[in-house]
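Only one protein chain is missing; all other protein chains are in place.
Just so it is clear, A and B label the chains in written order, and each chain counts residues from 1 on its own.
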Amino acid sequence: MSRTRGIAWYTILIGLSLIFIAPLVWMMLTAFKTPGEATRVPPTVLPQEPTTGAFGTLFESGSQTPVLRWFLNSLLAATGQAALILVVASMAAYALARMEFRGKNLLFGMIVATLFVPIFILIIPNFLIVDRLGWLDTLWALIVPGAASAFGVFFLRQFFESLPRELEEAAVIEGANSWQVFTRVILPLSKPALATLAVISFLTNWNDFIWPIYVLFSPESFTLPPGLGILQGAYTINYPVVMAGAAIASVPALLLFMIAQRYVIEGVSRSGLKG
Amino acid sequence: MNLHISRRGLLGIGAAGGAATLLGACGDSGPNEKVTGGGQNAAPAATAYTGPNVALAFWNGFTGGDGAFMKKLVDQFNTEHQNIKVTMNVYQWADYYQKVPAAVSTGNGPDLGIMHVDSLATNAARGVILPLDDLAKSLNLDEAQFSPPVWQAGTYNNQRYGIPLDVHPLGLFYNKSAMEKAGLDPEKPPTNNDEYMSALDKLKSAGIQGSWATPFNFTGSMWFQSLLWQFGGDLFDEGAKTAKFGEDPGVQALTWYVDLVKKGYSPKNVAQDADVVALRNGKNALNWNGIWTINTLREDKNLKWGAAAVPQIGTQQAVWAGSHQFVQFKQRQKDDNKLTAGKVFMNWISQKSLEWAKGGQVPARKDVRESAEFKALPEQSALAQQIDYVHYPPSVPGIGDAMNTVVTAVNEAVLLRKEPGKALSDATAKANQILEQNRKKYGG
Partner (left out) sequence: MVEQSVHALEDPRPAAAATGPGRARRTGVKRSARTTPYLFLVPYFLLFVTFVLVPAVYGLWISLHDWDYLLPGKPFVGLDNYQALFDANSAVFDFFWQSMQATGIFTVLSVPLLIAVPLVIALLLNRSFPGRTFFRAVYFAPYVLGVAVIGVLWRFVLDPNLGAVNALLGAIGLPADTPWTTDLPWAWISLVGVTVWWTLGFNAVIYLAGLQDIPRELYEAARIDGGGKWAEFRHVTLPGLRPVLLFVVINTILASSNMFGQAYLITQGAPGVETRTAIMYIAQTGLRDFKMGSAAAMSYLLTLVLLIISMITFRLFRTKD
């Protein structure tokens, strides 16, 4: 790249990034303001009376508001569900993408069709099922039901479809069975997709606030979204506390994303195809 | 019911309590069946509980600052009562109203709770909460100890379902600095229409839009309802068979409210919460808002503000109010010890509701209201003066669905998308349809 093109390039990138980052920066700044200053008109940018009061509220865990515990629950639930989805969805997606069997298209169609059913309809029946299984107020209720979503299967099936078949064919010729082809050829080739699905699944679970309302009861079982909700009064929004909570909640997700991006997605080399 | 039970415990209870089939059929009793619980035993007046140790689950929506006040009371109760342990769980109100029925239906519900008075009928009709007539009788509670409107509002189908804890009405909150700037006396907020309009004129000359009109439920719709009653109208007729808010008093009320915008006393397009934020910043001077605003305004140490009864704009005094009520929840199995202990708890908290009032409430109980300590709380007692003319929506199941049409009408009118008369008549048509739908669903 020539010098001027390089500069123009970075200018565009940085300019666009500012649009993205500005609201987030404002969020972070608000976390360090007092409630009064956060709603001042005209709005201030930097905190005039900086305070860590909002974070203090978050961390002064009483028995009613064990914030660290919520954080841990969220982490376990999101990681658990992401892992479960990766395992079951990849196997199912592989079968649907590469194998032949009776009723395959019908099955795939049915699975995808359920994506179109608004999730609200599924809440009450799932609540009754989860109750029956004895999972209410436990992590199981947070991990298992959501893993059945058709999203992961649809997502991976499309990715598997787009893989060139030569490597699989080569492996078969060398005597590999389905499971070996799956684990030694397909999965390694699919790291970008798997990592992406892991991040997306993690995030979906991490930010879910509707399902936990129904299945969680005691404060110790809460995840972050319902938990942070009860730190808010009923009638007015405490902006610094909301923003501080969001800041804390976003750290693991961003970390996960950056790790996945750097070490998994970008680490995949395409050299496999040359052999 | 102890919620910290293991999975095995849950399965055990499920088996013992009778199997509910997986898909539905959870409601094995409806509003008309004799419900277990609610103190059918003619036990002696329950000011003391002498049975075996018992644990009670108490759920409510007192999140944030409110929660701290109630928690303090609960802790004190637990200390003073060796054989009763009350655990309090809080959830956001919107979540609470979805969660509690679901929990009760699967036998995981709490023993006691708080509900808003306008949710009692719906929950009673759906068999979520139990009648409390016997409890009220055994505690010698009646209308004289509360106030007529709040006591009457806690019934459905001629049975009592709620014991009032507090009343939270609208009040007039005013920014004293803004008033001074306009040459008004900050200690004398307006009390009638003439004073109100002249105050607004003065504020306008000083460059302040004195009374922001919000188009949203909090608190635009409540403001409108207060005006509706003040002009002599009502939301629905007796038994809520038809909607009456679209008749003349309603049109008058909504026109007055929308005129605030049209005459420039309020900016257009006021967004949710913007009116309170503006009040805190001196851009708004006179705001009709709920008693909960006390806590919000207290956060600003530099703000000079006051609270008073809402002015009488119409022909009579009236004001919107909500009320938190104690309720008891249906259980799979009747446990007399828990019911009695629950009575003791409710009675105790009710008597100590002064502590609760400090969090920004008006106690429902008359003797607490008239105590010297309560009168020493300036803002709360100012709003408490309205206690005899507060209004509640009718105690009819599903009334909230119909009220949504009012919220929409106010929204459309204040945002100047429809004339008040048209907005209200459109809403009336929809509300009547909904009322009929509800009658079919809930019976009666």
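As a convention for this text, a contact is a pair of C-beta atoms (placed from the backbone, for glycine too) under 8 Å apart; a residue touches a chain by one contact, two chains touch by 3 or more.
These numbers come from a predicted model, not from an experiment.
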item: Full-complex contact with the absent chain, from A:Ala83, A:Leu139 or A:Leu163; value: A:Leu163
item: Options A:Ala83, A:Ala148 or A:Leu187, residue touching the unrepresented chain; value: A:Ala148
item: Residue of A:Leu46, A:Leu106 or A:Ile121 touching the missing chain in the full complex; value: A:Ile121
item: Subunit B residues that touch the omitted chain in the full complex; value: 23-24, 26-30, 97-98, 101-102, 104-105, 122, 125-128, 215-216, 267-274, 277-278, 281, 283, 398, 400-401, 404, 408, 411-412, 415, 417-418, 430, 433-434, 436-437, 440-442
item: Residue numbers in subunit A that touch the chain omitted from display; value: 9, 13, 16-17, 19-21, 23-24, 26-27, 39, 41-43, 87-89, 91-92, 94-96, 98-101, 104, 107, 110-126, 128-129, 144-151, 153-155, 158-159, 161-166, 168-169, 172, 175, 177-178, 181-182, 189, 192-193, 195-196, 199-200, 203, 206-207, 209, 225, 229, 237, 239, 242-243, 245-246, 249-250, 253-254, 257-258, 261-262, 265-266, 268, 270, 273-274
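We adopt the following convention: only the chains that are shown with their structure count from here on.
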item: For subunit A paired with subunit B, centre-to-centre distance based on mean C-alpha positions, whole Å; value: 37
item: For the subunit B and subunit A complex, residues of the former touching the latter; value: 3-4, 7-8, 10-11, 14, 22-24, 26, 61-67, 71, 88-93, 95, 98-99, 102-103, 106, 108, 218, 273, 276-278, 280-281, 283, 290, 292-293, 295-296, 299-303
item: Residues on subunit A engaged by subunit B in the complex (per definition of touch); value: 34-36, 39-41, 64, 124-125, 127-129, 131-132, 134-138, 213-214, 217-220, 226, 229-238
